[in-house]
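Pasting a structure here, questions to come.
This part shows chain A:
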Amino acid sequence: MEEVRLMKGNEALAEAAIRCGCDGYFGYPITPQSEVMETLMLLKPWETTGMVVMQAESEVASINMVYAGAGCGKKVMTSTSSPGFSLMQEGVSYIAGADIPALVVNVMRGGPGLGTIQPSQADYFQTVKGGGHGDYRQITLAPASVQEMADFVSLGFDLAFKYNILSVILADGLIGQMMEKVVLPPYQARRTNEEIRKECPWASLGRTADRKRNVITSLELEPGPMEARNLALQEKYRTIEANEVRFENVGCDDADYLLMAFGSSARICQKAIEIAAEQGIKLGLLRPITLWPFCTEEIQRQLSHIKGILSVEFNAGQMVEDIRLAVEGKVPVAHFGRMGGIVPTPEEVVEAVKSNFNL
Partner candidate 1 sequence: MTAQDIIKPENLVYSKPSLLNDNTMHYCPGCSHGVVHKLIAEVIEEMGIMDKTVGVSPVGCAVFAYNYIDIDWQEAAHGRAPAIATAIKRLLPENLVFTYQGDGDLAAIGTAETIHAVNRGDNLAMIFINNAIYGMTGGQMAPTTLEGMKTATCPYGRDPQLNGYHLPITNLVAQLEGARYVTRQSVHTAAAVRKAKAAIRKAFENALCPEKKGASFVEIVSTCNSGWKLSPEKANQWMVENMFKAYPIGDLKNI
Partner candidate 2 sequence: MAKIKGAVSVNVERCKGCELCVVACPTHVLAMSKQVNAKGYRYAMMANEDACIGCASCGIVCPDGCISVYKVKIEE
């Protein structure tokens, strides 16, 4: 039977982690996502599923603990908020370089610096364009509901293990803190070490006599092999771009103008569409679910009939750059955003559509 609960996004994420057979969570407290570890510690999954939950001494340590677990082929994760994600960039880059699967959740708050604990979407660049050093990508999932906070844990792990890559759930303080009805996923058993040895033959679980040593590393001193590693990474990224783009199309196909928004801002845009319709303006909403890989083809498909795109983000204009790259100047593209933890109203969004496109 379905298990329906009223929960915060952060709590739902923690529940979902236990249920999807996660082997370990390593975290460090930071607002607005501390409920994730608090929920896990309350639920004590080490007594039921055997999942390890650990409070580390810093985000630097927690991401390296995730690297360690990933290197053992275990399903491991951490969660943090913006300043913590900045500290994690070292480990994030090493995870990319070592080709290992893991999940990181960033419940974004306003920056730069210590910023604010209020919601923000200003880590789009950091997550989608890099953040750490080197040429790498990470699959980025943007939940727009508490249900998606729960569902994307399992999806994030599935994608991470399918491609040996880091998946990032890029939520914001609003999604993390708000309460909604959520259908919790059924329990899934954790894999045994024997199963991991079969499914992840590269994992460092202890060398058996029938194979060579497994080494989890991102180091190559020789330029030839290092370039080969990079080329293999790029090939993997092209495969992901071809196969894993996810988005939601809300009435785009008969709209005159598109709103594009992810996470919380997409929810505001849904209301804005209703208000605009009352004023005779036909808006559609294209909501990227994966921020990388990005829905470039879907945007280009819409160009045959739309007159303009407004990107609505809780930042100074970040995703809008990727939209412009997709549009290649064929229709006007504008940005509307608020910063510092201010969440815009649907009315403001409609006004921004009218002023940007002279309606």
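Selection criteria: all candidates are chains of the complex that A comes from, given by their letters.
One rule holds for everything that comes next: a residue touches a chain if its C-beta (ideal position, glycine included) is under 8 Å from a C-beta of that chain, and two chains touch if they have at least 3 such contacts; residues count from 1.
All values reported here derive from a predicted model rather than from experimental measurement.
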With reference to the defined contact criterion, which of 1 or 2 touches chain A in this complex? 1
Chain A residues touching candidate 1 in their complex are 23-24, 26, 52, 54, 56-58, 60-62, 64-69, 71-72, 74, 76, 90-91, 94, 98, 193, 204-209, 212-219
